[in-house]
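For reference, the structure I am asking about is given below.
For this depiction, one protein chain was excluded, whereas all remaining protein chains were kept in their positions.
Coming up: chain A.
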Amino acid sequence: MAAETRFGPWTSLYKEIEDLARIFDVADRGEALIADLKQREAALRAEFSGDKHPTFLFWFSSPSPADDAYLGGGNGPSGYIADLLGGSNAIKTEADWPTLGWEGILAADPTVIVASQVDRNRWELDNADAKIAYLTSDPTVSQMDAVKGGRIVVMSGAAMNPSIRTIYGAEEVAKQLRTLDLP
């Protein structure tokens, strides 16, 4: 499954860590970090290899509740996280950061909504709490199955960029998924 995401498997990231570690003459620590990340990846993949295949919506931010939302697209890091957790990205576009109106999001009907916490404080909906407040209070959006089923999880927005934080983001989502009752 991993090969389906443009982003994974993580060979390029591991290569980069290896190169940097060699440049700074700490090759052993680089190896240790790679081993650690690989182990975390494998652990998640093993844990979520069951018969549940949820779809995830990764909501990065929006200028305002009504505006089209910036989402984590198809095969980017968001898709990789979804894949690690035994599911797939509800947004299938090739674009890394598509914008989509709420009708499109309602139509995508994700199993789980990932509300990202973006620490830049530029838009009111950068904040994960503001996203959750909108999802649960808007008369229409609150009718989505994911919202009605309480399947909203919070993840650091930085994990939606390709970096070592992507795996930490996947772990953050995994921790909350364990407490949820997935359909």
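Keep in mind that, in the parts below, contacts are C-beta pairs under 8 Å (C-beta built on N, C-alpha and C of every residue); 3 or more make two chains touch, one makes a residue touch a chain; residues count from 1.
Throughout what follows, contacts and distances are computed from a predicted model.
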_The complex's invisible chain, by UniProt name, from "Iron chelate uptake ABC transporter family permease subunit", "DNA polymerase III subunit epsilon", "ATP-dependent helicase Lhr and Lhr-like helicase" or "Response regulator"_ = "Iron chelate uptake ABC transporter family permease subunit"
_One chain isn't shown here. Among A:Ser12, A:Ser49, A:Ser64 or A:Ser137, which residue touches it?_
A:Ser64
*Using the definition of touch stated at the top, determine which of A:Met144, A:Ala159 or A:Leu177 touches the missing chain.*
A:Met144
_Selected residue (touches chain absent from view) among A:Glu18, A:Glu31 or A:Glu124_ = A:Glu124
*Which one touches the absent chain: A:Thr99, A:Gln117, A:Ser156 or A:Gln176?*
A:Thr99
*Since one chain has been left out of the picture, which residues of chain A touch it in the full complex?*
63-64, 66-68, 91-93, 95, 97-104, 106-108, 122-124, 139-140, 143-144
